[in-house]
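Every protein chain of the complex appears in place save one, which is left out.
Naming follows writing order (A and B), and every chain is counted from residue 1.
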Amino acid sequence: MEAMSFGTFIWTALGAFLTLATFSFLYKDNPLYKLAEHLVVGVSAGYFVIILWHNGLVPNLFSRLADGNFYFLWLNSSKWWYLVPALLGIMMWTRFIRKWAWVSRWPMALYIGIATGLAIPLEMKNRVLTQLHSAMRPVDWGNFLGNGFLDTAAGFSQVIIFVGTISALFYFFFSKEHSGVFKGVARFGIWILMIGFGASFGYTVMARISLFIQRIQVLEDFTNVAWTTDRGIFLVVWFITFGIFVLLSIYEIVKYLNRPRSVQ
Amino acid sequence: MKRQLPLALVFIFGIFMIIQYFVPHESSEWVFEFLLDWIYIIGIFALALGIWSLIRVSWDKVKYRKENWFYSLVTLFGLFAMIVFGFDYLRNFQTAEGLQNFMFRHFFDYIMIPIQATMFSLLAFFIASAAYRAFRARSLLATLLLVAALIVMLRFNPYFGPISPYLEKTASWLLNVPNLAAKRAIVIGVGLGIVATALKVILGIERAYLGKD
Partner (left out) sequence: MNIFDRLMSVDRRWVFLFLALVCVITYVAEFPVDITVTYEVENIYDFIDTLDPGDIIFVAIDYDPNSLAELHPMTYALVEHAWRKELKIIFTALSQNGPGMADLAIRQISDSLDIPRTYNGVEYPAREIVNGKDYVFLGYKPYPALVIVGMGQNFRIPFPTDYYGTPLDQHPMMKGVQNYDQVKCVIDISGTSGVDMWIAYGQTRYGFPLALGLTGVMAADYYPYLNSGQVFGIMGGMLGAAQYERLSGNTGRAIDAMRVQLYAHIVIILFIIMGNVGFLMTRGHKEGL
């Protein structure tokens, strides 16, 4: 691997330091972790402001108000009506002033009206109609047992999908008491739901472990590059950074093992 | 005006958007695009509220030297540093050169990414701890959940010899059959809930978004 420049080394060392500072929370909450936590909150907020400005306000509002075809006072635009949404947007800020907070309801109402109106036909079609249509496919009775072990295209699998979907929907119907046949169907439904949640949980474990593995990969990258660099000082800086955390960890483990035990 | 006008606006625009979906006429599309154009701008101003809240709360802590006020100073430093870099050291507000500013990119790559990624990677340890202390097969339902989870977790494990391919197929079947049925039921239920809530909002039955007078 190519030796990195001193500047890149310092930035990568900063990233590694902040990674280890955040990991230190696993031992206990400490000032380094708090520093990293508060720093990221500020940096994220500042980043978002810049993105909203450069990607939002400049192209969608300011550029249109300065396209150079119409002059009125300072305004230099042929699309002066874009001042109206800007004004509506500023009216949102009255939410912080108790006396004028009611003014923010108007632009909020515009947004909510548009969003809810858009949602109704699309969510109905997407989540309800298309899914119901897919649940009502004809069962392949000729291939009921399928080819091979637990064939997902087999007839019995299709029956389980159909019956499972209906049963799970029965479980969520609380307007009627779950008794008799209804109770039996709802019980099958909750079994299907538990299997579904179990599958999600299995995937979740993989997801969480992946997050940690990636951090190991990044720390390994940094170690590799620091090791292969031709400047000894890089190695010294890296070992000091990493060494501090290792020594602190060993100290805390020893302190924990030698803690005074209560007499029982 | 304080409550009736917003309710009327929600109703008018809500009904218009529902009808617009079914009317592909040019004038309907034109009004639709016009409204969308406005909404993007209004939405951006709305998001600025959150940033102002953060600045106010952090400055409050620093000003009155409340507990851990130093960390709020760190937050404010991070926020204003990114703003300065993002505007190319406050030299350029009109073009997007700040997005390619060296410090702006490096703060993102070497501060935001490591800290945010590491914070979420702590969850790997918490799930291990939860697996040890909390995941109990106390009932048939919990056992079903755990068994399904174990099969999915072991799906690509080669250490079970001749059973390994069957584990893989069982995991695949679990995902594509019972899991599909369960999630489909949830999707349908959520869809009906969304439609019902949206209708309640449009018809003015649900008014929580108006807040208090």
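Details
We take it that a contact is a pair of C-beta atoms (placed from the backbone, for glycine too) under 8 Å apart; a residue touches a chain by one contact, two chains touch by 3 or more.
Quick caveat, the model's predicted, so the values are computed rather than measured.
Of the chains displayed, those contacted by the omitted chain across the entire assembly are A, B. Taking the complete complex into account, A:N60 is the one of A:N60, A:S77, A:S104 or A:S167 that touches the chain left out. Considering the whole complex, the residue from A:T94, A:N143 or A:Q214 that touches the absent chain is A:Q214.
Along chain B, the points of touch with the absent chain fall at residues 21, 29, 32-33, 36-37, 39-40, 43-44, 47, 95-97, 99-100, 105, 108-109, 112-113, 116-117, 119-121, 124-125, 127-129, 131-137, 146, 150, 153-154, 156-159, 168, 172, 175-176, 179-180, 183-184, 186-187. Interface residues of chain A facing the missing partner chain: 26-27, 44, 47-48, 51-52, 54-56, 58-60, 63-64, 114-115, 118-119, 122-123, 125-127, 130-131, 133-134, 161, 196, 199-200, 202-217, 220, 256.
Keep in mind that, in the parts below, only the chains that are shown with their structure count from here on.
Between the CA-based centres of chain A and chain B the separation comes to 6 Å, rounded to the whole angstrom. Partner chain B is touched in their complex by these residues of chain A: 11-12, 14-16, 18-19, 22-23, 25-26, 34-58, 60-62, 82, 84-86, 88-90, 92-93, 95-96, 101-102, 105-114, 116-124, 126-128, 131-132, 134-135, 148-152, 157, 160-169, 171-172, 189-206, 208-209, 211-212, 214-215, 218. Contact residues on chain B toward chain A in their complex (touch as defined above): 2-3, 5-7, 9-18, 20-22, 35, 37-52, 54, 58, 68, 71-72, 74-83, 86-87, 93-96, 98-99, 104, 106-127, 131, 141-142, 144-153, 155, 166, 169-192, 194-195, 198-199, 201-202, 209-211, 213.
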